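Structure, as structure tokens:
In this view, the complex is presented without one of its protein chains, the others remaining in place.
Take a look at chain A:
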Amino acid sequence: MSDRMLEEPWTLSPSVALRPEPFGALAYHFGNRKLTFLKRPELVEVVRLLEQHPRLSGALEAAGIPPDQHEAYAAALRALAETDMIRPRHQEAV
């Protein structure tokens, strides 16, 4: 069964800044002051591409993530959504 998240539109939260680091990036949320480390450059790329794609799977493809890893990436992104690093795009106006 494929993850529903893959079909949804997502975006980097507007309160989050990404700072490039040798291992990937550091994401800082100015609202809840949470600091998160994105440990793979590929994940950073996906997060950056989110808003340009109508579906998460599109961003994953654009970042060159092989299809058999999409589920794993969805799980990692879900964890980022828990602290509002990324959010579903329909919430943008909130």
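To be clear about the criterion, a residue touches a chain if its C-beta (ideal position, glycine included) is under 8 Å from a C-beta of that chain, and two chains touch if they have at least 3 such contacts; residues count from 1.
Assume contacts and distances are computed from a predicted model.
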item	value
Name per UniProt, for the chain absent here [options: "Sarcosine oxidase subunit beta", "Carbohydrate ABC transporter permease", "Mycofactocin maturase MftC" or "Formate dehydrogenase gamma subunit"]	"Mycofactocin maturase MftC"
Among A:26, A:49, A:62 or A:81, residue touching the chain not depicted	A:26
Hidden partner interface residues of chain A, rising order	17, 19-23, 26, 28, 30, 33, 35, 37, 39-40
